[in-house]
Every structure is written in structure tokens, then in C-alpha cells.
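The following block contains the structure, expressed as C-alpha cells.
Complex shown without one protein chain; remaining protein chains in place.
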Amino acid sequence: MKKSLLALAVLGAFAGAASAQSSVTVYGIVDLGFAHVDDGSAAGSKNGIDSGGQSASRIGFKGTEDLGNGLKALFQLEATIAADTGAAFNTATAATSGPNTGLSNNSGGFNRFATVGLQSAAFGTVLLGRQTSVIKDAYDQIDPFGDGGTVGAISSIFFNGALAGDFGRISNSVKYTSNSFSGFKANAAYGFGETVGDTGANSNYGLGLGYANGPLNVQFAYHNQDRTNAALVQTGENKLMLLGATYDFGVVKLHGAYADTKLEAPIGTEVKFRNYMIGASAPIGPGTLFASYSANDNRTVGDSDAQKFAISYSYDLSKRTNLYTGYSRTSNDNGSRIGLGGTAPLGETASIFNVGIRHKF
Amino acid sequence: MKKSLLALAVLGAFAGAASAQSSVTVYGIVDLGFAHVDDGSAAGSKNGIDSGGQSASRIGFKGTEDLGNGLKALFQLEATIAADTGAAFNTATAATSGPNTGLSNNSGGFNRFATVGLQSAAFGTVLLGRQTSVIKDAYDQIDPFGDGGTVGAISSIFFNGALAGDFGRISNSVKYTSNSFSGFKANAAYGFGETVGDTGANSNYGLGLGYANGPLNVQFAYHNQDRTNAALVQTGENKLMLLGATYDFGVVKLHGAYADTKLEAPIGTEVKFRNYMIGASAPIGPGTLFASYSANDNRTVGDSDAQKFAISYSYDLSKRTNLYTGYSRTSNDNGSRIGLGGTAPLGETASIFNVGIRHKF
Partner (left out) sequence: MKKSLLALAVLGAFAGAASAQSSVTVYGIVDLGFAHVDDGSAAGSKNGIDSGGQSASRIGFKGTEDLGNGLKALFQLEATIAADTGAAFNTATAATSGPNTGLSNNSGGFNRFATVGLQSAAFGTVLLGRQTSVIKDAYDQIDPFGDGGTVGAISSIFFNGALAGDFGRISNSVKYTSNSFSGFKANAAYGFGETVGDTGANSNYGLGLGYANGPLNVQFAYHNQDRTNAALVQTGENKLMLLGATYDFGVVKLHGAYADTKLEAPIGTEVKFRNYMIGASAPIGPGTLFASYSANDNRTVGDSDAQKFAISYSYDLSKRTNLYTGYSRTSNDNGSRIGLGGTAPLGETASIFNVGIRHKF
């Protein structure tokens, strides 16, 4: 991730003051593999080469400038790539303001990060722009499958499967992240709805608190999303709460999470969910095994729960390149339709098997 | 802007001939801040995080190759970023040929620059592709707010507010820029309309002459745009003339500009405008103050003038990073609707206040 930066910093030792200004890092991931996908449709399954089996393929540009006195300026621009077809930057649905600000992959332009801000050794970091939500920041540390992938990421089932689509990334936002104090770290974010005449309409806010020290990592986060449709005189609030933890025993690292969600837009359509996840990651043989069991419990509508089991094995060819294989299976009750990052037919089971290569640059 | 280039040039001293070929500079600006925007609509004002408060956010790639004998090859590719949402490269309205070649921000791809050409120490520079118009080249040197921003740039009001949208950047063009002779410098551009069967249809041309020496900078430019709609048997010409100057007294730099515009498409709809601007920029306290008063005088239709007042203060954290705050107010007569880079309701006043951070990389 920071190689070019490092290289140029080292270069600075030769070049003197001039190149000490150099700080654009071009980085990214290309993750491609064979995938057998059965989304539960009557038409059958699909074989292909898919992008993002372990991590979303992406390209980014970022940099840091030392301003002196413990202050740094930061920027980051990052875009998802559908590397199986090359599609990037160009989806019709651009990331705009409002309740749909947290668009998922391929939503046009630098859909993952577009930020600038300041980092202070004394006071923490403030970033403006489009960035991950506080609840995603927490989740990514707890999920055994980390930053995603089509097999493992439990964002496909938590919050009724809505994290990736609606709450993962927020445009028009400001986020504060504290420095770490004896392992404690807090963050808070606000995303403007940018609605004319009503500042609160369609805004998002989130609060997070974490403790990471030695083998223990505990993360708590809360996310609130206002949804206002002035034309229909409808309004509501979506509320998400997450508590998760990991503990590293060395031979195995255990992962667990609990979430509580209320989706309430428009008024009168309130639906409540609870989520549970237990998982493990462990060095086994020459690689690492990841596994998780997660559940979506619909507390408002009966016979509408879903369960997901995911397992994968990753083998490092280097620090930057690895091979992987994985399998996951999401089972739906008759009233649920959670698929593989999208929707499955009501009551059906969606599964995916893949084997691929991930290269970080 | 030229750090990586510099770094690699220095590297060349170690690497010898091989790296003397290296010359891709990745550069850009991320400018984000809080903005309170009142575009005069009855619905009220809007608060949010906006991109480009002081300069349009952008990313670019450029390079120079020394061909020997005082000759260099140049290329530049530069795209606008709506950094508040990450949108980039992807707007539906791509920059094509014809009268709308000079599209403004976010018009698809490398909307700011896509050029290649030659620079001669003896004869000047020739660039092909999509590039700034001659009249924008002149204006950017005279406007106290320089290369734009949502608060200050008087391109929002000059030429009836059309510079940014229609005359600022020209596709399918060739531009010649002379070297400087005792401070004098000239340039000329031609943008093909690329109309089948009629080379002149929808073409643009511009001529510029400047004198920059010591504290004085004087710029003159003329822009002519043919507008032909063969289907409607309509044709016309838009003509823009600009004269501007700055004088740096040290404690304060004064800015002034006068423009004359005739928009004449389709035939029979001729409208004439005059524009005036007086401005100042001055180092005050730890930063720099910028201010301008500008006017659009509709000489054809009565009660259709507009005035704009803009002020901002910029504080440098480094050569590349600064904080800023600004305010501007555009007042319209009953028949005018100039807004903040777009349109306001007829006769209303549009205003913006912002505070943000701009980082150049």
C-alpha cells in the first residue's frame, strides 16, 4: 500500500528538500477467480470469472504531507473495479446525497473514498468527503473475512443485508477519528442530506468506540439515517447498532458480533432485525482458514429469517499476492430473500464456490 | 505539481539513461469544505459538504520528454472530481464536438485536459486535443480567485455566466502559444466543429495577447464560436472579447477586467452584454485576502443586469495545503437569473458561504 510513498521518501534522502514533497501513492487490488454461483433461481447456476472473490478489486491514489508540529494533510481517492470486465468509474447511478449516499461497489467514480483532511498527533483525524461509515469501520475489524469478498463478508446478511448497499459509505460527510489512548479509540461521522430547506432530511450520523489492546479487540458502533421524502410527506429513521469482538489465542482467533436494526421508512413500515455472528480464523498448514456462521433474525415478520455459513482458505505467495478458495451458503426462510450481496428468490438458498488469486499493488 | 517528475529527474542522476525516460507525474487537488448555499429558491437554503470551494477537485497525469535541440514533447490528461461524492469520469454528457465542446466540470472522462504536443525553445508550443480556450487562459490570470472555486470565480457572471459552461474548454482543438518576448506572449486556438460536409460549422477560434512584466500583467483575448444547426437552417456566431489587467503594489494587488459579448444563435436572437470587474488580493495577517466586484450588463434586454460581490480568506498550512473561508452574493434584476455557476430563479439573489481545506498533490 505505501511502497511508492516509501520509495519516494527514501529517494528524498538523496534528492533533498524538493522530493520530500513527493507523496502520491498509486495502489489497489486486482482479485479475480473462477466462481460457481447458485443464487437459488429456477434457471440454475452460473459459472464464470468473477472479480472480488476475497476483496473488491480497486484502484486508488493517496498521499500524506507532513505540515510540521505533528500535523499532517491526507487525501485519498479510491474506485471499485469490476476486474472481470474492466468496468470502472462508469456506473449510471452516481453517488449523490441523501439516503442513498452509501452506495456500494461500482457506483460511479471514486465510489470507495474521496477524502481530504488533517491528522494531528495530539487531537486525531478529521476527514471530509465520501468515506466509510462508522459502523462499517467497526465491522471490518470484527468480520473474519475482513474487507469483503463475495464469499465471506457478513455485510451480505447483517442489517437485513443492507450494510453494503445503504450504510457502508457516506457521501457529503465529515468524520472525526480519535487517536488511540491505551487502546481506546472513538470516531464520529455526520453525512449531510443536502436537502434544500431541511438540513436534517436524509442526513446520516454515526458514533463508534473501540478498544484494541494485545489479543482483544472490541468494537461498538451506532448508525442513524434519516429518510425524508418531502413530496410524499413521509419520513422515518433507520437505526443500526453493532457490538463485536475478536480475541486472538494465537492458534486461533475468535470473532463474534451482535447487531440490532430498526428500518423505519416510510412511517408505518417499521421492521426490526437482530444479527448474530460467530467466526474463527486460524493459521492451518501453509495458509489461513477463515469461517463464520451468521444469522439475520426478522423480529417483526414471521418465517423471514436467514442463516449464512462461510468458509475460505488463503495461501500467501507473498505479502502482496495470495491464492484462495471459498464456499458460502445462505439459507432463507419462506419470507426472506437474502442472496449473495443481492437478493435471492423468496425462501431459496444461495451458494457460491470460488477459487482465485488476489494481488495487492 | 512537478514533484514526482523532479524526484525522478534526481533519480536519473543515479539511474543513468534508463530512468531519464521516466516522466509521468500524477497530480491533482482535493478541495472539500462546508458550504451554506442559498440559490434564491423559495424552498430555502442548503447545507452540505461541497467539492471545489476554492479550486475544482481534480486528478491528472502529465509528462514532459526532452527531445534534444530545445524541443520537448508534452502530454496532459486531467479530470474533474466531485470529491464530496467521489463522482468522476462518469457523467452522461460526454464532451463531444460542436458548439457544446466547452463543457464544464464532470462532463465525462478527462474533461479538463487531454493534450499532446511539442514545445520549442525557439518557436513556442503547439498542443492538440481538449484544452482551455484562449479567453479562459487570459481570465485565469486576471481573476483574483484565479482558477475557480464556487465562491469567487467571476466566470459565473461574465459573458452572461456562460464562460465555464460553453467557452472555457474546447475539444478537437489545436492551440499555439508563443514563448515570452520581453514579457509579450500570444496564443491562438482553433476548435474543429467536426460537422460532416461543413468544416466551419460549430467551430471555435480564439486569439490572445498578453504582457506580463514585473508588477504588471495585461491580457487581451477574443473568442468566436460558430453555431450552426443544419436541420433548422439556423446559424449564428457568439463573440467574446476580454481585456484585463493586474498590478502588484506589494501590499495589495489590484485586478480589473472589461468584457464585451454578443450571443447570436439562432439568428434573430442576438443579445449583447458588457462585463466589469474590479478586485484586490492582499497578504493580510497570516494569510491572503481576495475580493472582487463584478457585473453583467445586459445591453439588449432591460432590467436584466446582475452584480456579484465575492470575498475569501486563505491561510497556508504549507505550499500545498491551505484552509479557506469565503462568501459571495449574486444579485439579479427581474430579468436576470445568474446563480452560483448555474441559474437562480428570475430576479432572486444567490449567496454562498463556505469554509474548507484544499490539498494539492
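Order of writing sets the chain letters: A and B. Residues in each chain are counted from 1.
Keep in mind that, in the parts below, contacts are C-beta pairs under 8 Å (C-beta built on N, C-alpha and C of every residue); 3 or more make two chains touch, one makes a residue touch a chain.
All of these numbers come straight from a predicted model, not from anything done at the bench.
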Of B:S55, B:T85 or B:T115, the residue in touch with the unshown chain
B:T115
Considering the entire assembly, which residues of chain B contact the chain that has been omitted?
8, 11-12, 14-15, 18-19, 21-24, 26, 61, 63, 65, 67-68, 71, 73-75, 77, 79, 89-92, 94-97, 101, 108-118, 128-130, 171-174, 192, 194-199
In chain A, positions touching the absent partner:
3-4, 6-7, 10-11, 14, 26-28, 30-34, 41, 43-51, 57, 59, 81-92, 317-321, 356-359, 361
